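Missing here is one protein chain; the remaining ones are kept as they sit in the complex.
Here the chain labels run A and B in written order, and each chain numbers its own residues starting at 1.
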Amino acid sequence: MHRDMSVKEAERKIAEKSMNIQPRVKVSATNLNFFYGKLQALHDVSLDMEENRVTALIGPSGCGKSTFLRTLNRMNETIPGTRLEGTVTLDGRNIYREFDEPSQIRTRVGMVFQKSNPFPKSIYENVAYGLRVNGIKEKHLIDQVVEESLKRAALWEEVKDKLDHSAFMLSGGQQQRLCIARALAVRPEVILMDEPASALDPISTSRIEDLIAELKNSFTIVIVTHNMQQAARVSDYTAFFFEGQLIEAGETQQMFTRPGIKKTEDYITGRFG
Amino acid sequence: MRELKFKPKSKLREFLGEKFIAVNAMVALIAILLIFVFIFKEALPVFTDPEVQEEASVGKMLFKQEYYEGRDPKFSWQPNSEVPKFSLYPLFLGTIKAALIAMLVAIPLGVGSAIYSSEFAGRRTREIIKPAIEMLAAIPSVVLGFFALMILATFLQDTFGLLFRLNAINAGIALGLAVVPIIFTVAEDAMTSVPRELRDAAIALGANPWQVSITMVLPAAMPGIAAGIVLGFGRAVGETMIVLMASGNAAIVSGSFVESIRTFSATIAAELAEVVFGDTHYTVLFFIGSLLFIFTFIINLAGDMILDRLKHRLQGKTR
Partner (left out) sequence: MATRAFVTDNPAPVETLSFRPKSSGVIPRGLTFLAVLLILLILAIIMGSIVWGGAGVVSWDFLSSPPEDGMEAGGVFPAIFGTVALVLLMVIAVVPIGVLTAIFMQEYTTPDSRFTRLIRVAINNLAGVPSIVFGLFGMGFFIAFVGGGLDTLFFSNSDGPVWGQPAIIWAALTLALLTLPVVIVSTEEALKTIPRELKEASYALGGTRLQTIWRVIVPQAMPGIFTGAILAISRGAGEVAPIMFTGAAYYLPYLPTKLNDQFMELGYHIYVMATQSPDIEKTKPILFGTVLVLLLLTFALNSVAVVIRSRMRKSRADAS
(Lines give C-alpha, C1' and ligand atoms only; values in the text may rest on other atoms or scores of the structure.)
Protein backbone atom coordinates (compact mmCIF):
# COMPACT_ATOMS: atom_id res chain seq x y z
CA MET A 1 0.00 0.00 0.00
CA HIS A 2 2.79 2.39 0.90
CA ARG A 3 4.67 1.49 -2.20
CA ASP A 4 1.53 2.21 -4.14
CA MET A 5 1.37 5.63 -2.60
CA SER A 6 4.93 6.52 -3.33
CA VAL A 7 4.53 5.49 -6.94
CA LYS A 8 1.49 7.70 -7.22
CA GLU A 9 3.39 10.40 -5.45
CA ALA A 10 6.29 10.20 -7.87
CA GLU A 11 3.92 10.28 -10.80
CA ARG A 12 2.25 13.33 -9.43
CA LYS A 13 5.51 15.11 -8.95
CA ILE A 14 6.55 14.34 -12.51
CA ALA A 15 3.21 15.53 -13.78
CA GLU A 16 3.47 18.74 -11.79
CA LYS A 17 6.94 19.36 -13.09
CA SER A 18 5.98 18.71 -16.67
CA MET A 19 3.03 21.09 -16.33
CA ASN A 20 5.35 23.55 -14.64
CA ILE A 21 3.14 23.96 -11.56
CA GLN A 22 5.03 25.75 -8.85
CA PRO A 23 3.90 24.85 -5.36
CA ARG A 24 2.40 27.98 -3.88
CA VAL A 25 3.00 29.22 -0.36
CA LYS A 26 -0.32 28.88 1.45
CA VAL A 27 0.51 29.79 5.01
CA SER A 28 3.43 31.87 6.04
CA ALA A 29 4.67 32.68 9.51
CA THR A 30 7.14 35.51 9.90
CA ASN A 31 9.19 36.42 12.97
CA LEU A 32 6.83 34.84 15.43
CA ASN A 33 7.40 35.35 19.13
CA PHE A 34 4.90 33.79 21.46
CA PHE A 35 4.50 34.26 25.19
CA TYR A 36 2.57 32.36 27.84
CA GLY A 37 2.60 35.13 30.38
CA LYS A 38 6.29 35.68 30.96
CA LEU A 39 7.37 32.39 29.41
CA GLN A 40 8.48 32.80 25.83
CA ALA A 41 7.54 29.65 23.94
CA LEU A 42 8.49 30.75 20.40
CA HIS A 43 11.55 32.76 19.42
CA ASP A 44 11.52 34.51 16.08
CA VAL A 45 10.09 31.63 14.09
CA SER A 46 9.61 32.05 10.34
CA LEU A 47 8.27 29.25 8.19
CA ASP A 48 6.41 28.89 4.88
CA MET A 49 3.97 26.08 4.32
CA GLU A 50 3.10 25.17 0.76
CA GLU A 51 -0.16 24.20 -0.82
CA ASN A 52 -0.78 20.49 -1.43
CA ARG A 53 2.21 19.60 0.66
CA VAL A 54 2.62 18.06 4.06
CA THR A 55 4.87 19.97 6.41
CA ALA A 56 5.97 18.03 9.48
CA LEU A 57 6.98 19.78 12.70
CA ILE A 58 9.38 17.76 14.80
CA GLY A 59 11.37 18.39 17.93
CA PRO A 60 11.64 17.32 21.55
CA SER A 61 8.77 17.68 23.98
CA GLY A 62 8.08 21.24 25.04
CA CYS A 63 9.96 22.80 22.13
CA GLY A 64 6.90 24.74 20.96
CA LYS A 65 5.49 22.63 18.13
CA SER A 66 1.93 22.73 19.40
CA THR A 67 2.28 26.38 20.26
CA PHE A 68 3.41 27.17 16.75
CA LEU A 69 0.61 25.11 15.25
CA ARG A 70 -1.99 26.93 17.32
CA THR A 71 -0.80 30.33 16.16
CA LEU A 72 -1.76 29.29 12.61
CA ASN A 73 -5.50 29.25 13.31
CA ARG A 74 -5.56 31.66 16.22
CA MET A 75 -6.34 28.88 18.72
CA ASN A 76 -3.64 30.42 20.87
CA GLU A 77 -6.06 33.27 21.54
CA THR A 78 -8.26 31.00 23.60
CA ILE A 79 -5.61 30.81 26.31
CA PRO A 80 -5.78 33.87 28.52
CA GLY A 81 -2.58 35.75 29.28
CA THR A 82 -0.82 34.93 26.05
CA ARG A 83 0.78 37.30 23.57
CA LEU A 84 1.92 36.98 19.98
CA GLU A 85 4.38 39.06 18.00
CA GLY A 86 5.01 38.70 14.27
CA THR A 87 2.69 37.86 11.41
CA VAL A 88 0.91 34.84 10.03
CA THR A 89 -0.58 35.07 6.57
CA LEU A 90 -3.02 32.89 4.72
CA ASP A 91 -2.89 33.44 0.97
CA GLY A 92 -0.97 36.58 1.75
CA ARG A 93 -3.54 38.04 4.16
CA ASN A 94 -2.59 38.61 7.75
CA ILE A 95 -4.87 36.32 9.75
CA TYR A 96 -4.61 38.46 12.86
CA ARG A 97 -5.32 41.75 11.13
CA GLU A 98 -7.32 41.29 8.02
CA PHE A 99 -10.17 39.19 9.37
CA ASP A 100 -12.96 40.45 11.59
CA GLU A 101 -13.39 37.30 13.55
CA PRO A 102 -11.08 34.44 14.45
CA SER A 103 -13.83 32.01 13.46
CA GLN A 104 -13.40 33.06 9.83
CA ILE A 105 -9.83 31.83 10.01
CA ARG A 106 -10.72 28.64 11.76
CA THR A 107 -13.15 27.51 9.10
CA ARG A 108 -10.37 27.93 6.57
CA VAL A 109 -7.66 26.47 8.76
CA GLY A 110 -8.97 23.30 10.35
CA MET A 111 -7.45 21.40 13.24
CA VAL A 112 -7.20 17.81 14.39
CA PHE A 113 -6.07 17.17 17.94
CA GLN A 114 -3.81 14.64 19.57
CA LYS A 115 -6.47 12.96 21.62
CA SER A 116 -9.48 12.17 19.52
CA ASN A 117 -12.18 14.38 20.93
CA PRO A 118 -15.55 13.67 19.37
CA PHE A 119 -18.45 15.58 20.88
CA PRO A 120 -20.88 13.57 22.97
CA LYS A 121 -23.26 13.59 20.04
CA SER A 122 -24.12 11.22 17.22
CA ILE A 123 -21.64 10.50 14.45
CA TYR A 124 -23.76 12.55 12.09
CA GLU A 125 -24.04 15.51 14.44
CA ASN A 126 -20.30 15.49 15.04
CA VAL A 127 -19.62 16.03 11.37
CA ALA A 128 -22.53 18.43 10.95
CA TYR A 129 -21.47 20.59 13.89
CA GLY A 130 -19.12 22.87 11.99
CA LEU A 131 -21.77 23.49 9.36
CA ARG A 132 -24.45 24.28 11.87
CA VAL A 133 -22.42 26.77 13.85
CA ASN A 134 -21.53 28.49 10.62
CA GLY A 135 -25.12 29.04 9.70
CA ILE A 136 -25.80 26.19 7.27
CA LYS A 137 -29.36 25.08 7.89
CA GLU A 138 -30.38 23.23 4.73
CA LYS A 139 -30.82 19.59 5.63
CA HIS A 140 -30.02 18.22 2.19
CA LEU A 141 -26.84 20.22 2.04
CA ILE A 142 -25.74 19.02 5.47
CA ASP A 143 -26.56 15.42 4.56
CA GLN A 144 -24.48 15.73 1.48
CA VAL A 145 -21.49 17.29 3.16
CA VAL A 146 -21.58 14.80 6.03
CA GLU A 147 -21.46 11.92 3.61
CA GLU A 148 -18.77 13.52 1.52
CA SER A 149 -16.62 14.33 4.56
CA LEU A 150 -16.93 10.86 5.99
CA LYS A 151 -15.97 9.45 2.60
CA ARG A 152 -12.93 11.64 2.39
CA ALA A 153 -11.94 10.59 5.89
CA ALA A 154 -12.26 6.97 4.77
CA LEU A 155 -14.88 6.29 7.42
CA TRP A 156 -18.09 6.25 5.43
CA GLU A 157 -18.20 2.54 4.72
CA GLU A 158 -17.78 1.74 8.41
CA VAL A 159 -20.40 4.10 9.76
CA LYS A 160 -22.94 4.71 7.03
CA ASP A 161 -25.51 2.49 8.73
CA LYS A 162 -25.08 3.96 12.17
CA LEU A 163 -24.86 7.67 11.65
CA ASP A 164 -27.19 8.28 14.57
CA HIS A 165 -25.13 6.22 16.98
CA SER A 166 -23.05 7.93 19.61
CA ALA A 167 -19.58 8.80 18.42
CA PHE A 168 -18.20 7.03 21.49
CA MET A 169 -19.29 3.71 20.01
CA LEU A 170 -16.39 4.00 17.58
CA SER A 171 -12.90 2.65 18.18
CA GLY A 172 -10.05 5.04 18.92
CA GLY A 173 -8.83 5.02 15.33
CA GLN A 174 -12.33 5.51 13.99
CA GLN A 175 -12.90 8.36 16.43
CA GLN A 176 -9.81 10.09 15.14
CA ARG A 177 -10.95 9.69 11.54
CA LEU A 178 -14.31 11.06 12.63
CA CYS A 179 -12.50 14.09 14.01
CA ILE A 180 -10.77 14.47 10.66
CA ALA A 181 -14.13 14.19 8.88
CA ARG A 182 -15.52 16.79 11.26
CA ALA A 183 -12.68 19.13 10.38
CA LEU A 184 -13.15 18.49 6.66
CA ALA A 185 -16.85 19.31 6.75
CA VAL A 186 -16.34 23.06 6.92
CA ARG A 187 -14.12 22.72 3.85
CA PRO A 188 -10.93 24.15 5.17
CA GLU A 189 -7.98 24.86 2.94
CA VAL A 190 -5.38 24.06 5.54
CA ILE A 191 -5.46 21.22 8.07
CA LEU A 192 -3.37 21.36 11.21
CA MET A 193 -2.76 18.05 12.95
CA ASP A 194 -1.23 17.83 16.40
CA GLU A 195 0.16 14.32 16.83
CA PRO A 196 -2.99 12.85 15.28
CA ALA A 197 -1.85 9.25 15.57
CA SER A 198 0.16 9.24 18.77
CA ALA A 199 -2.59 7.58 20.77
CA LEU A 200 -3.41 4.94 18.17
CA ASP A 201 -2.33 1.39 17.46
CA PRO A 202 -0.07 0.71 14.42
CA ILE A 203 -2.90 -0.31 12.10
CA SER A 204 -5.01 2.74 12.89
CA THR A 205 -1.88 4.85 12.57
CA SER A 206 -1.15 3.58 9.11
CA ARG A 207 -4.72 4.26 8.03
CA ILE A 208 -4.35 7.84 9.21
CA GLU A 209 -1.07 8.13 7.34
CA ASP A 210 -2.69 6.87 4.16
CA LEU A 211 -5.45 9.35 4.68
CA ILE A 212 -2.96 12.19 5.02
CA ALA A 213 -1.30 11.19 1.77
CA GLU A 214 -4.71 11.24 0.12
CA LEU A 215 -5.81 14.52 1.65
CA LYS A 216 -2.80 16.47 0.59
CA ASN A 217 -4.12 16.45 -2.96
CA SER A 218 -6.72 18.93 -1.82
CA PHE A 219 -5.27 20.57 1.27
CA THR A 220 -2.27 22.13 2.83
CA ILE A 221 -1.31 19.96 5.76
CA VAL A 222 0.82 20.77 8.76
CA ILE A 223 1.44 17.90 11.15
CA VAL A 224 3.21 17.65 14.47
CA THR A 225 4.73 14.27 15.15
CA HIS A 226 7.13 12.65 17.56
CA ASN A 227 7.58 9.71 15.29
CA MET A 228 10.55 10.20 12.95
CA GLN A 229 9.50 7.39 10.62
CA GLN A 230 6.10 8.92 10.39
CA ALA A 231 7.55 12.30 9.53
CA ALA A 232 9.71 10.65 6.88
CA ARG A 233 6.77 8.71 5.48
CA VAL A 234 4.10 11.37 5.25
CA SER A 235 5.77 14.72 4.86
CA ASP A 236 7.28 16.67 2.03
CA TYR A 237 8.90 19.25 4.25
CA THR A 238 10.17 18.98 7.77
CA ALA A 239 10.81 21.72 10.30
CA PHE A 240 12.89 21.00 13.36
CA PHE A 241 12.10 22.97 16.51
CA PHE A 242 14.27 23.19 19.56
CA GLU A 243 13.60 25.22 22.69
CA GLY A 244 11.18 27.49 20.91
CA GLN A 245 13.39 28.13 17.93
CA LEU A 246 13.14 26.84 14.42
CA ILE A 247 16.53 25.23 13.96
CA GLU A 248 16.20 23.93 10.45
CA ALA A 249 13.56 23.43 7.79
CA GLY A 250 13.71 21.85 4.37
CA GLU A 251 12.67 18.98 2.16
CA THR A 252 12.05 15.91 4.26
CA GLN A 253 14.26 13.75 2.06
CA GLN A 254 17.16 16.03 2.57
CA MET A 255 16.55 16.64 6.28
CA PHE A 256 16.56 12.96 7.00
CA THR A 257 19.54 12.08 4.85
CA ARG A 258 21.74 15.14 4.96
CA PRO A 259 20.66 17.48 7.74
CA GLY A 260 22.51 20.76 7.60
CA ILE A 261 22.82 21.20 11.32
CA LYS A 262 24.35 18.86 13.83
CA LYS A 263 21.51 19.23 16.34
CA THR A 264 18.95 18.15 13.77
CA GLU A 265 20.98 15.08 13.00
CA ASP A 266 21.32 14.24 16.66
CA TYR A 267 17.59 14.52 17.14
CA ILE A 268 16.63 12.59 14.05
CA THR A 269 19.02 9.79 14.81
CA GLY A 270 17.64 9.60 18.29
CA ARG A 271 20.63 10.86 20.20
CA PHE A 272 18.36 13.01 22.37
CA GLY A 273 14.75 14.02 22.70
CA MET B 1 27.51 2.13 67.28
CA ARG B 2 24.62 1.18 69.45
CA GLU B 3 21.80 -0.59 67.75
CA LEU B 4 18.50 1.17 67.52
CA LYS B 5 15.77 -0.96 68.91
CA PHE B 6 12.42 -0.36 67.22
CA LYS B 7 9.43 -1.30 69.23
CA PRO B 8 7.52 -4.09 67.55
CA LYS B 9 4.35 -2.65 66.11
CA SER B 10 1.21 -3.74 67.79
CA LYS B 11 -0.67 -5.78 65.23
CA LEU B 12 -3.69 -5.81 67.49
CA ARG B 13 -3.87 -2.05 67.73
CA GLU B 14 -3.62 -1.75 63.98
CA PHE B 15 -6.36 -4.31 63.56
CA LEU B 16 -8.68 -2.76 66.11
CA GLY B 17 -8.10 0.72 64.77
CA GLU B 18 -8.99 -0.39 61.30
CA LYS B 19 -12.14 -2.12 62.47
CA PHE B 20 -13.15 0.92 64.48
CA ILE B 21 -12.86 3.13 61.43
CA ALA B 22 -14.84 0.67 59.33
CA VAL B 23 -17.59 0.55 61.93
CA ASN B 24 -17.87 4.31 61.93
CA ALA B 25 -18.02 4.31 58.17
CA MET B 26 -21.09 2.16 58.40
CA VAL B 27 -23.04 4.70 60.42
CA ALA B 28 -24.42 6.38 57.31
CA LEU B 29 -25.50 3.05 55.93
CA ILE B 30 -27.00 1.93 59.20
CA ALA B 31 -28.75 5.27 59.60
CA ILE B 32 -30.46 4.91 56.23
CA LEU B 33 -31.53 1.40 57.10
CA LEU B 34 -32.77 2.43 60.54
CA ILE B 35 -34.71 5.35 59.10
CA PHE B 36 -36.27 2.96 56.66
CA VAL B 37 -37.12 0.42 59.36
CA PHE B 38 -38.43 2.82 61.97
CA ILE B 39 -40.55 4.93 59.67
CA PHE B 40 -42.06 1.88 58.04
CA LYS B 41 -42.56 0.07 61.31
CA GLU B 42 -44.82 2.86 62.51
CA ALA B 43 -46.64 2.97 59.19
CA LEU B 44 -47.13 -0.77 58.98
CA PRO B 45 -50.53 -0.90 60.76
CA VAL B 46 -51.97 0.69 57.63
CA PHE B 47 -51.49 -2.71 56.04
CA THR B 48 -51.96 -5.00 59.01
CA ASP B 49 -54.17 -3.51 61.70
CA PRO B 50 -57.91 -3.85 60.96
CA GLU B 51 -58.72 -1.08 63.39
CA VAL B 52 -56.52 1.36 61.50
CA GLN B 53 -57.76 0.09 58.18
CA GLU B 54 -61.31 0.84 59.22
CA GLU B 55 -60.54 4.52 58.78
CA ALA B 56 -57.40 4.57 56.70
CA SER B 57 -56.80 1.60 54.46
CA VAL B 58 -54.74 2.22 51.35
CA GLY B 59 -57.94 2.25 49.33
CA LYS B 60 -59.54 4.81 51.62
CA MET B 61 -56.50 7.03 51.37
CA LEU B 62 -56.39 6.83 47.58
CA PHE B 63 -59.97 6.87 46.38
CA LYS B 64 -63.05 8.99 46.87
CA GLN B 65 -65.02 8.00 49.92
CA GLU B 66 -68.64 8.40 50.84
CA TYR B 67 -68.12 9.75 54.32
CA TYR B 68 -71.74 10.56 55.10
CA GLU B 69 -74.58 8.50 53.86
CA GLY B 70 -76.36 9.94 50.91
CA ARG B 71 -73.71 12.58 50.16
CA ASP B 72 -71.44 12.52 47.16
CA PRO B 73 -68.19 10.63 47.68
CA LYS B 74 -65.22 12.93 47.87
CA PHE B 75 -61.57 13.34 48.71
CA SER B 76 -61.07 14.82 52.10
CA TRP B 77 -58.33 15.18 54.69
CA GLN B 78 -59.96 15.83 58.06
CA PRO B 79 -58.25 13.57 60.56
CA ASN B 80 -59.75 15.25 63.60
CA SER B 81 -63.35 15.48 62.51
CA GLU B 82 -66.04 13.34 64.05
CA VAL B 83 -65.77 11.10 61.03
CA PRO B 84 -61.99 11.13 60.51
CA LYS B 85 -61.09 11.45 56.85
CA PHE B 86 -57.70 10.39 55.58
CA SER B 87 -57.71 10.98 51.85
CA LEU B 88 -54.18 11.72 50.67
CA TYR B 89 -55.30 13.24 47.43
CA PRO B 90 -55.69 16.84 48.68
CA LEU B 91 -52.21 16.66 50.19
CA PHE B 92 -50.78 15.15 47.02
CA LEU B 93 -52.37 17.93 45.01
CA GLY B 94 -50.96 20.58 47.34
CA THR B 95 -47.49 19.04 47.24
CA ILE B 96 -47.47 18.88 43.46
CA LYS B 97 -48.77 22.41 43.08
CA ALA B 98 -46.12 23.86 45.35
CA ALA B 99 -43.36 21.82 43.74
CA LEU B 100 -44.52 22.79 40.28
CA ILE B 101 -44.38 26.50 41.04
CA ALA B 102 -41.04 25.99 42.74
CA MET B 103 -39.61 24.35 39.66
CA LEU B 104 -41.03 27.04 37.39
CA VAL B 105 -39.11 29.55 39.47
CA ALA B 106 -35.99 27.53 40.11
CA ILE B 107 -35.26 26.03 36.70
CA PRO B 108 -34.86 29.28 34.76
CA LEU B 109 -33.04 30.99 37.61
CA GLY B 110 -30.83 28.03 38.48
CA VAL B 111 -29.97 26.86 34.99
CA GLY B 112 -29.70 30.38 33.62
CA SER B 113 -27.33 31.57 36.30
CA ALA B 114 -25.34 28.34 36.04
CA ILE B 115 -24.86 28.90 32.32
CA TYR B 116 -23.87 32.49 32.89
CA SER B 117 -21.44 31.61 35.64
CA SER B 118 -19.82 28.73 33.80
CA GLU B 119 -19.78 30.19 30.31
CA PHE B 120 -20.00 33.94 30.20
CA ALA B 121 -18.93 35.41 33.50
CA GLY B 122 -15.48 36.82 33.96
CA ARG B 123 -13.57 35.79 37.02
CA ARG B 124 -14.74 38.87 38.93
CA THR B 125 -18.40 38.29 38.23
CA ARG B 126 -18.10 34.65 39.12
CA GLU B 127 -16.66 35.67 42.45
CA ILE B 128 -19.89 37.52 43.08
CA ILE B 129 -22.28 34.91 41.74
CA LYS B 130 -20.94 31.92 43.60
CA PRO B 131 -20.94 33.41 47.09
CA ALA B 132 -24.39 34.84 46.38
CA ILE B 133 -25.67 31.38 45.59
CA GLU B 134 -23.94 29.99 48.67
CA MET B 135 -25.61 32.70 50.69
CA LEU B 136 -29.00 31.78 49.28
CA ALA B 137 -28.30 28.14 50.12
CA ALA B 138 -27.31 29.08 53.65
CA ILE B 139 -30.57 30.86 54.42
CA PRO B 140 -32.41 28.53 56.80
CA SER B 141 -35.71 27.35 55.38
CA VAL B 142 -37.55 28.76 58.39
CA VAL B 143 -36.24 32.18 57.38
CA LEU B 144 -37.41 31.71 53.80
CA GLY B 145 -40.75 30.61 55.20
CA PHE B 146 -40.83 33.69 57.39
CA PHE B 147 -40.01 35.90 54.42
CA ALA B 148 -42.79 34.36 52.35
CA LEU B 149 -45.25 34.61 55.22
CA MET B 150 -44.55 38.18 56.29
CA ILE B 151 -43.36 39.96 53.16
CA LEU B 152 -43.83 38.04 49.92
CA ALA B 153 -47.44 37.09 50.70
CA THR B 154 -48.42 40.68 51.36
CA PHE B 155 -46.66 41.83 48.23
CA LEU B 156 -48.35 39.21 46.05
CA GLN B 157 -51.76 39.84 47.54
CA ASP B 158 -51.52 43.60 47.14
CA THR B 159 -50.09 43.41 43.64
CA PHE B 160 -52.44 40.81 42.18
CA GLY B 161 -55.44 41.33 44.42
CA LEU B 162 -55.52 37.73 45.62
CA LEU B 163 -58.29 36.45 47.82
CA PHE B 164 -56.08 34.22 49.92
CA ARG B 165 -52.92 35.69 51.32
CA LEU B 166 -51.20 32.35 51.75
CA ASN B 167 -51.44 30.17 48.68
CA ALA B 168 -49.66 27.79 46.32
CA ILE B 169 -47.88 30.54 44.41
CA ASN B 170 -46.57 32.22 47.52
CA ALA B 171 -45.27 28.96 48.97
CA GLY B 172 -44.00 27.80 45.59
CA ILE B 173 -41.92 30.90 44.97
CA ALA B 174 -40.23 30.66 48.36
CA LEU B 175 -39.72 26.96 47.81
CA GLY B 176 -38.16 27.75 44.44
CA LEU B 177 -35.60 29.96 46.15
CA ALA B 178 -34.53 26.99 48.24
CA VAL B 179 -34.20 24.86 45.11
CA VAL B 180 -32.20 27.36 43.03
CA PRO B 181 -28.85 26.60 44.73
CA ILE B 182 -29.25 22.85 44.17
CA ILE B 183 -29.91 23.23 40.47
CA PHE B 184 -27.22 25.87 40.11
CA THR B 185 -24.54 23.81 41.81
CA VAL B 186 -25.18 20.59 39.96
CA ALA B 187 -25.68 22.26 36.58
CA GLU B 188 -22.66 24.50 36.89
CA ASP B 189 -20.53 21.58 37.93
CA ALA B 190 -21.66 19.60 34.91
CA MET B 191 -20.86 22.43 32.53
CA THR B 192 -17.45 23.26 33.94
CA SER B 193 -16.51 19.60 33.78
CA VAL B 194 -16.94 19.52 30.01
CA PRO B 195 -13.33 18.96 28.99
CA ARG B 196 -11.18 21.68 27.50
CA GLU B 197 -10.50 19.50 24.44
CA LEU B 198 -14.15 19.49 23.46
CA ARG B 199 -14.34 23.25 23.69
CA ASP B 200 -11.14 23.51 21.64
CA ALA B 201 -12.57 21.22 18.98
CA ALA B 202 -15.69 23.36 18.69
CA ILE B 203 -13.69 26.58 18.54
CA ALA B 204 -11.44 25.08 15.88
CA LEU B 205 -14.51 24.46 13.76
CA GLY B 206 -15.29 28.15 13.76
CA ALA B 207 -17.79 28.31 16.61
CA ASN B 208 -17.95 31.56 18.55
CA PRO B 209 -17.58 31.31 22.31
CA TRP B 210 -21.31 31.63 22.88
CA GLN B 211 -21.96 29.00 20.23
CA VAL B 212 -19.57 26.65 21.95
CA SER B 213 -21.53 27.17 25.14
CA ILE B 214 -24.99 26.82 23.74
CA THR B 215 -24.52 24.26 20.98
CA MET B 216 -21.85 22.02 22.50
CA VAL B 217 -21.34 22.49 26.23
CA LEU B 218 -25.01 22.79 27.10
CA PRO B 219 -26.12 19.62 25.28
CA ALA B 220 -23.08 17.75 26.61
CA ALA B 221 -23.91 18.80 30.16
CA MET B 222 -27.64 18.22 29.74
CA PRO B 223 -27.74 15.05 31.82
CA GLY B 224 -26.11 16.97 34.66
CA ILE B 225 -28.63 19.75 34.36
CA ALA B 226 -31.41 17.18 34.33
CA ALA B 227 -29.94 15.59 37.44
CA GLY B 228 -29.90 18.99 39.14
CA ILE B 229 -33.54 19.49 38.26
CA VAL B 230 -34.46 16.03 39.51
CA LEU B 231 -32.62 16.56 42.80
CA GLY B 232 -34.18 19.99 43.13
CA PHE B 233 -37.62 18.50 42.64
CA GLY B 234 -36.87 16.03 45.41
CA ARG B 235 -36.02 18.90 47.70
CA ALA B 236 -39.16 20.80 46.69
CA VAL B 237 -41.34 17.84 47.61
CA GLY B 238 -39.57 17.14 50.89
CA GLU B 239 -39.06 20.67 52.16
CA THR B 240 -41.17 21.40 55.21
CA MET B 241 -40.83 24.74 56.98
CA ILE B 242 -41.36 26.93 53.94
CA VAL B 243 -44.65 25.34 52.95
CA LEU B 244 -45.71 24.98 56.54
CA MET B 245 -45.44 28.72 57.03
CA ALA B 246 -46.33 30.09 53.61
CA SER B 247 -48.99 27.87 52.08
CA GLY B 248 -52.01 28.45 54.31
CA ASN B 249 -52.21 24.72 55.08
CA ALA B 250 -55.75 24.17 53.85
CA ALA B 251 -56.28 20.74 52.34
CA ILE B 252 -58.42 21.81 49.42
CA VAL B 253 -59.09 19.86 46.27
CA SER B 254 -58.87 22.46 43.53
CA GLY B 255 -56.88 23.27 40.46
CA SER B 256 -56.34 26.86 41.50
CA PHE B 257 -52.88 28.11 42.34
CA VAL B 258 -54.10 31.13 44.26
CA GLU B 259 -55.86 29.10 46.91
CA SER B 260 -54.26 27.71 50.02
CA ILE B 261 -52.68 24.28 49.91
CA ARG B 262 -51.47 21.68 52.34
CA THR B 263 -48.51 19.50 51.49
CA PHE B 264 -47.43 16.09 52.77
CA SER B 265 -44.47 17.41 54.69
CA ALA B 266 -46.36 20.31 56.25
CA THR B 267 -49.11 17.93 57.32
CA ILE B 268 -46.66 15.84 59.29
CA ALA B 269 -45.11 18.93 60.87
CA ALA B 270 -48.44 20.48 61.78
CA GLU B 271 -50.18 17.41 63.12
CA LEU B 272 -47.63 15.09 64.66
CA ALA B 273 -47.51 17.08 67.88
CA GLU B 274 -51.21 16.58 68.55
CA VAL B 275 -51.61 12.90 67.75
CA VAL B 276 -51.95 10.07 70.20
CA PHE B 277 -48.99 7.73 70.03
CA GLY B 278 -49.92 4.70 67.92
CA ASP B 279 -53.43 5.69 66.82
CA THR B 280 -54.69 5.85 63.26
CA HIS B 281 -53.74 9.44 62.72
CA TYR B 282 -50.21 8.78 64.00
CA THR B 283 -49.91 5.76 61.73
CA VAL B 284 -51.08 7.68 58.69
CA LEU B 285 -48.58 10.46 59.35
CA PHE B 286 -45.80 7.90 59.41
CA PHE B 287 -47.25 6.39 56.26
CA ILE B 288 -46.92 9.80 54.63
CA GLY B 289 -43.37 9.97 55.96
CA SER B 290 -42.67 6.61 54.33
CA LEU B 291 -43.97 7.90 51.02
CA LEU B 292 -41.73 10.96 51.26
CA PHE B 293 -38.77 8.80 52.17
CA ILE B 294 -39.29 6.38 49.30
CA PHE B 295 -39.88 9.20 46.87
CA THR B 296 -36.75 11.13 47.77
CA PHE B 297 -34.76 7.91 47.90
CA ILE B 298 -35.68 7.10 44.32
CA ILE B 299 -35.08 10.69 43.24
CA ASN B 300 -31.63 10.67 44.77
CA LEU B 301 -30.68 7.34 43.28
CA ALA B 302 -31.82 8.54 39.89
CA GLY B 303 -29.92 11.81 40.23
CA ASP B 304 -26.76 10.00 41.26
CA MET B 305 -27.04 7.57 38.43
CA ILE B 306 -27.44 10.30 35.85
CA LEU B 307 -24.42 12.15 37.22
CA ASP B 308 -22.36 8.99 37.25
CA ARG B 309 -23.13 8.29 33.63
CA LEU B 310 -22.42 11.88 32.70
CA LYS B 311 -18.99 11.58 34.25
CA HIS B 312 -18.24 8.56 32.10
CA ARG B 313 -19.69 10.17 29.03
CA LEU B 314 -17.61 13.31 29.35
CA GLN B 315 -14.54 11.19 29.76
CA GLY B 316 -15.36 9.80 26.35
CA LYS B 317 -16.20 6.31 27.46
CA THR B 318 -18.91 4.33 25.84
CA ARG B 319 -22.27 5.01 27.48
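Please note the rule applied: a residue touches a chain if its C-beta (ideal position, glycine included) is under 8 Å from a C-beta of that chain, and two chains touch if they have at least 3 such contacts.
Because the structure is predicted, anything quoted here is derived from the model rather than measured.
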Neighbouring displayed chains - absent chain, whole complex: A, B
Sole residue of A:Ser28, A:Thr89 or A:Ser103 that reaches the chain not shown, by the stated touch rule: A:Ser103
Per the touch definition above, residue among A:His43, A:Lys115 or A:Lys151 touching the missing chain: A:Lys151
Touch with the omitted chain, as defined above, among B:Trp77, B:Phe164 or B:Phe286: B:Phe286
Absent chain, residues of chain A that touch it: 101, 103-104, 107-108, 131, 133-136, 141, 144-145, 147-148, 151-152, 186-187, 189, 217-218
Contact footprint on chain B, counting only the chain that is left out: 6, 9, 13-14, 17-18, 20-22, 24-29, 31-32, 34-35, 38-39, 41-42, 108-113, 115-117, 119-121, 125, 128-129, 131-136, 138-147, 149-151, 177, 180, 206, 208-211, 213-214, 231, 234-235, 237-241, 244-245, 265, 268-269, 272-273, 277, 285-286, 289, 292-293, 296-297, 299-301, 303-304
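We adopt the following convention: only the chains that are shown with their structure count from here on.
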Approximate Å spacing (C-alpha centroids) for the pair chain A, chain B: 50
Chain A-touching residues of chain B, taken from the complex the two chains share: 195, 197-208, 211, 215-216, 219-220, 313-314, 316-319
Chain A - residues contacting chain B, complex: 73, 75, 78, 101, 103-104, 106-107, 110-111, 113, 115, 117-121, 129-130, 132-134, 166, 168-169, 179, 182-183, 186
